[in-house]
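Then we have chain A:
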Amino acid sequence: MGILSLLIFIPFFTAMGVVFAPSPKSVRWVSLIGTGIHLILTFFVTIEYFNLASADSQLAIQQLSTKLYMVEKFDWFKSFGIQYYLGVDGISMSMVVLTSIIIFTGVLASWNVENRSKEFFALLLVLVTGVFGVFLSFDLFLFFMFYEVAVLPMYLLIGIWGTGPKEYSAMKLTLMLMVGSALLLVGILALFHASGLHTFDLIQLANVKFPKDFQNWVFPTIFIGFGILGALYPFHTWSPDGHASAPTAVSMLHAGVLMKLGGYGALRIAVYLLPEGAKEWGLFFMGLTTINILYGSLGAIKQKDLKYFTAYSSVSHCGMVLFGVATLNLMGFKGAVLQMFSHGIMTGLFFGLIGMVYGRTHTRIIPEMGGLVKVMPWLGVAFYIGGLASLGLPSLSGFVAESQIFMGGFFGNQWHSVTAMRVLTVLSTMSIVVTAVYVLRGLGTVFLGPIQDKHHEELTDATFTEKLTTGILIFTMFVVGIYPRVLVDMIEPAIYPILNRLNM
Partner candidate 1 sequence: MHMILNSPWIIPALPLLSFIIVGLFIRPLSPKIAAVVATLSVGCSFLLSLTLAWLFFTGPNPSQLSIPWSFEWLRFQPGLNIQMGFLLDPISAMMLVVVTSVSFLVHLYSMGYMHDDPGYGRFFTYLNLFTFSMLGLVISPNIFQMYVFWELVGVSSFLLIGFYYEKPSAVAASKKAFIVTRFADLGFLVGILLLGFLGYQVQQKLGSSDSLIAGLQSLDFQFLTHPTVLSELSNTGFLAIALVLIYIGAAGKSAMFPLHIWLPDAMEGPTPVSALIHAATMVVAGVYLVARMFPAFSTAPSALEVVSWIGLFTSAFAAIIACTQDDIKRVLAFSTLSQLGYMMFSLGVANLEHPLGYTASMFHLFTHAFFKALLFLGAGAVIHAVHTNDVWDMGGLRKKMPITHATFLIAVLAIAGVWPLAGFFSKDEILTAALEGGHYVHFIGGLAVAGLTAFYMARIYFLTFWGKGRTKATDHAHEAPFVMLLPLLILSVLSISAGWIPFAQYIHPLVQSAQEHSGHHGLNWTVVLSGSSMAAIGLLMSWFLYAQNDFNRVNNWISNFQGLYQVIKKKFYFDEIYLFITHKIIFRLIAGPIAWFDRHAVDGSVNLTGDAVQKSSSIITLIQTGQLQTYGVWFVLGTAVTLIFFWMTLL
Partner candidate 2 sequence: MIFYLLTFVILVLALATVLTRHIFRSAIYLMGVLALSAGYYLLLGAEFLAGVQILVYVGGIVVLIVFAVMLTQSQDLIHDHPSRLRKMLGFLTSATFFGVSAWALLNSHLNKNIEMPSDAQFSAQIMGKAFLSTEGNGYILPFELISILLLTVLISGIVLAKKEKV
Partner candidate 3 sequence: MLISWVLVSLLLFSLGIYGVLTRRSAVGLLISVELMLNAAALNLVVFNRFLFASRMDGQILTIFVIALAAAEVLIGMAILVMLFRRKKSVDVTQLSQLKH
């Protein structure tokens, strides 16, 4: 039972623990302790990773295949060449840290879930186990298995504990994600057969030179399969509905982490294994994601419901992640992973706060609320910091990621026409203005100005757990914003193999 398997299965054991927890009150404490332990373990694993990886960060520049650390590898289904193959490199390490933070704050944010809290926390923890599995597994089959484990509890979580048209949106969300994973499965099996290596091992598959026209159809299949989860333009409609009717912790986890699976998978599998396909389709997806970015932010201006407002903004930010992946150069990839991390934290904060505000005012309609900052200053300030992070204010994590992506988009690469990329980049930089508009308009109406609704006067400010949740997330955003080398040093060595494979 190596450290990485422990990392994956601690949430699972906590889920088991939750099931046997005596009273509903203790359910929360058990899951909190579980995720707390997990957070500490992740912290140590990161330290371990740093002194392991720092040894060969220089020679990472010429590496062709990803250098993995703390590897666990033993056969699972020998006949099919499937192995239980876990490993960690820069990208997955940053994602694991993100998920661990989000689940800890997620559990904190759903502190007062009353009805059937046992099943709620169990499902939440199973979902997170799937997510950790995806980030740490380097065997395609195992990857896909954990991918499904991550997506399925979504249906129950939204269907039972959601609000509004919860059945409809739960159904829509799960069906669309299933379509995504179906495309994914087709891609994975195509890779498995075309490679002729009779193995699902990601690293070995990467060395295979797949024929060009094979790559031309498999790449879009896999990319769109992941794109559906990463809110790619035409397939993003599940995100507003899904998040609007999901309970706080679920939408925190979903927007914060699950949508990152899309970006992560697109980078790790689509671009890494199929470089020719990436060169062929890169510009097309870059155009699509530019629409994604502008469309999402423009759509958010008109939204009346806070959750739709944030869902549209996360559509636009996830579009930026895929935009970074589609630029196919060092800064684009680095920006994509940074954006995944920073957007994860940001949306986690946003949805957590919306849950807290909703818990008090029982309305999410923006015009109905006003002047709340006088009544709940802590939440107001936290909301504003989240908003400023989402519009890319320097010294917050959003800016670091966006500047990398825009710089990458602007510098272009040698396979696509640089002018086209530059035009697309300029178009997507416009999103920083549109984001500023809708963030300030939305938060302005909700928090500033006079109090509109009489009985909003005696609302209370954040309780300790809420302060802890928002505090942790804001602290992380500031750390990444003020001293981005924390993340950049972790991610950069892992990007070079993917880049070298493209230039090969």
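What we mean here is this: a residue touches a chain if its C-beta (ideal position, glycine included) is under 8 Å from a C-beta of that chain, and two chains touch if they have at least 3 such contacts; residues count from 1.
With respect to how the candidates were assembled, all candidates are chains of the complex that A comes from, given by their letters.
What you are looking at is a predicted structure, and each value in this text was computed from that prediction instead of being measured.
Only one option in 1, 2 or 3 touches chain A in this complex, and it is number 1. Across the complex, candidate 1 is touched by residues 172, 175-176, 234, 236-238, 240-241, 295, 298-299, 301-303, 330-331, 371, 373-374, 388, 391, 393-395, 399-400, 403-404, 406-407, 410-411, 425-426, 429-430, 432-433, 436-437, 440-441, 444, 447-450, 483-485, 488, 492 of chain A.
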